[in-house]
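The complex is shown incomplete by one protein chain, all other protein chains being positioned as in the whole.
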């Protein structure tokens, strides 16, 4: 069902653009999280779920490097044509704080679409159950993935975790799409009190037999735990990784993680061979 | 009439503040020139004409250094109490271009008031004629000086030069204050076609005898020319200098110019012993 | 104002026997093997592409984290990960050659023998314009002393590689030395055909929360706009002692800095870290340079080289 592990995006690779994009809207979803809507069809029309962009954050060469951000939603006009896309950002440091200060009309330089996308079944493949498991701002790429899966008639279910209720992301997106959502919070302020695997595992136990595919994005320990659950259940899992990035283009070799390679391992670039990897290919340590 | 050359400000020196000030308004006066109004009484209430501030331009550490800017007008409420002050800025490089991008509500960190002020006659001194000679953005400190002089009953006259008509500054300020203004432009688009000394000299020739004091601020060659005119006419001249500045406080020694010192000269700090100097003290070269 | 494509301005420069279309190259390690930027930059327009440092065998490189951002700069400790000279020759070079791209192979080793090995392997390679010797590497045969810090070692490795290859040889100097001019003289004595100035400055940062170095390998190389004034000074120093062609490298982020390098005496420049955050800069600089020369009334960019006045 899946292409061979590590095979990269299933879509023919689309050209990468570097464009000055106008900020249409900045919408806060919590005190530390916000959505940025950018105008411009080029990247939006050609991207696939799981891909990302490298964006300036506003300063003119300060901070020096662009920041990698997943493509969150594709914005469309009444004809359904892509007019832009959005990013879902959590403030964690200086760059994301500067991004939060942007105003509508400001211009960001955006490079993309970059990296591999989630690999979804070829059209025509019998419908399966697709389980999206996410933590914190790792939720960003999943609404777009859900859209694509639903369009092909698959059933989709979301497991959303966060530190606390305020920081739960994308729950409304999933509800709008009609995707059932279960939530967990580390502090028990909403849903299951504990980690997201605490809702995923019971679900897997209780579900009927049949093909299922797991997708995960979030903090490393969370993805590692999902990997353990998936392995135990014998289900395939695609994980989307983060790593410090300078170029996003595969040139600087800064973003590497260890992937299995023959009997050993080798460093592969998250921006190029990833960010989406087959979890069995990853050297979890 | 003047205190001994190089004696510094005549006012008791006021404490220096370093304050985050809110930008109230940014008003364009030409494509390359704008007025920034800042809120905050502290600096405004204590400054004297000719003094300056060091201001951040908006970036967070980029550009690194603050920019020196003359205090243009003191803003007052209906009771006449100082509520803030303004700066009159010309875009010449990266920092001033960034300043032009500021929005009302933005905060600038402002250090001041700094430097010596124009030395004006003690209250009670018999009225004299005060001639303000300015070029380009060197006009900035003069409306405030005119106000002070007028308040003491002196007669004031302004000679305003610029490269071209669009860039003539402060003409309206002087008109509002009832100060007669003559203008010159390098390209002849308004007033005298030529340099500002071309209107100053004939005026000095034609005027009746009596005490007069000259003040000048503008490009170095212009101030040098006014110095020559003043010397020929036997009139005292105060000049306000610019120099690259890192601290504005007298600590870094970056802003020096040559002042006469005994038979020779020594380097003195524009930010501390200046920016206003007695023109006879300056080593013109 | 003349247009950017004004063909009446000649941008070609000679680095010894190598004629470059224009003086704007991209620096080793910052442009991959070229193909990574093919969607964004017409590789064929660049003065040249210096590829990621090649070694005899595949190198896995250092553990991550490998980069850290600093004020107007970044630290990297990639650890010279590369595909190895064989894979370069079979997988990377052929398509670049077909496109007519000017390719310079940056090479390194852990001993003089390793350097010579790479150079020999590349010697016959069609489509290579020159070798660039990265000597900012520890010599494991001599207690780990850095080739680039010692004039004698610099001369020795330069001479050995020169003897092993018929390709023009550029030697890339390290700035982490007391007198870079001594290293320049040593490289020239060893037979260098040109000097690339500079590689990264040594630096480190610490993650205060964990009290660990930010980079897994503790130290890294500082690059980016922050180092520009140091790089310009070092090109000036090198220019004082040699008439070899010089490639100015370090902190280029704008035409202004390209011009500064040329004015102090660099014959060409390499854009490095800026490729990461402004991937089309190198191509734009070519247009801007042509336009600037036109505006200044220069027919040939070489007229600008080494025109620094004295105050």
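For reference, chains read A, B and C in written order, and residue numbers begin at 1 within each chain.
Heads up, the rule we're going with is that a residue touches a chain if its C-beta (ideal position, glycine included) is under 8 Å from a C-beta of that chain, and two chains touch if they have at least 3 such contacts.
Remember, predicted model here, so these are calculated numbers, not experimental data.
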Visible chains in contact with the missing one: B, C
Chain not shown: contacting residue from B:82, B:177 or B:243: B:243
From C:95, C:205, C:242 or C:302, residue that would touch the chain that is not displayed: C:205
Contacting the left-out chain in the complete assembly, out of C:17, C:71 or C:142: C:71
Touch criterion as defined above, residue of B:16, B:107 or B:150 at the omitted chain: B:16
On chain B, residues whose C-beta touches the chain left out of the figure: 15-18, 56, 61-66, 109, 111, 243-244, 246-247, 249-257, 266-267, 272
Hidden partner chain, residues of chain C it touches: 63, 68, 70-73, 75, 149, 176-179, 201-206, 208, 210-213, 216, 218-220, 222, 224-230, 232-233, 236, 251, 253, 256, 259-260, 263-264, 307-311
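By our rule, only the chains that are shown with their structure count from here on.
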Chain whose averaged C-alpha position falls nearest the assembly-wide average: C
Approximate Å spacing (C-alpha centroids) for the pair chain A, chain C: 36
Inter-chain centre distance, chain B versus chain C - centres from mean C-alpha coordinates, in Å: 48
Cα-centroid distance, chain A relative to chain B, in whole angstrom: 56
Shared interface positions of chain B, touching two or more other chains: 61-62
Where chain C touches two or more other chains, by residue: 72
